[in-house]
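Just one protein chain is left out here, and the rest sit where they should.
Let's look at chain A:
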């Protein structure tokens, strides 16, 4: 599904290149649950951003579902977001002015899903996540864990083939974090959604099927669990 070849990312300042990523090559198959680990500054987030096409690599090639997406125009990229990629953020990034229900509905609006189907899909998700009672609340009325659930629900509602999560439990207490990880595992196993997460936590990484260890921009270890 994902193929990275010789990806490099560096910033040149005053003629000195400072590398974030070096010679990163890997393949991620449909249905994998990959955790990217490593110390601060190892390039984990940059790698995830490149995977999510939020950043472009300085060098190397990236193909997503058999298509070369190394450089892609905005329109095509957004089409990919609409149909294939769901994002989950550490800081949840819900839209403050929208209720829970509206936040979840937003990607469907952009995807131009017809009204009736939209409503039923949102209702489905709310039901699955046990949040029907909270659908009219605004994000600031929810706990962090609940907000992250909404964030995941929002990522899932468009039925993506892959979820990219940047430290999804970074701001959560451990009990809530466990709940989120269980959910990821279930989605991965039962629905076959590919999940790539960046995490600091060995415990969280253990939920996945594969761990990429990054150090100073280089993949040091690639472990299948």
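FYI, contacts are C-beta pairs under 8 Å (C-beta built on N, C-alpha and C of every residue); 3 or more make two chains touch, one makes a residue touch a chain; residues count from 1.
Definition applied: contacts and distances are computed from a predicted model.
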Not counting the visible chains, the remaining one has a UniProt entry; which protein name from "Glutamyl-tRNA(Gln) amidotransferase subunit A", "FtsX-like permease family protein", "Sarcosine oxidase subunit gamma" or "ATP synthase subunit b" does it give? "FtsX-like permease family protein"
Among A:33, A:62, A:87 or A:184, which one touches the chain that has been omitted from the display? A:87
Just one of A:1, A:69 or A:98 touches the chain that is missing; which is it? A:98
Missing-chain contact among A:7, A:126, A:142 or A:158 belongs to A:158
So which of A:65, A:78 or A:132 would be touching the chain we can't see? A:78
On chain A, where is the contact patch with the chain that was removed from view? 45, 49, 52, 54-55, 74-75, 78-79, 81-82, 85, 87, 89, 91, 93-98, 102, 105-107, 109-111, 154, 158
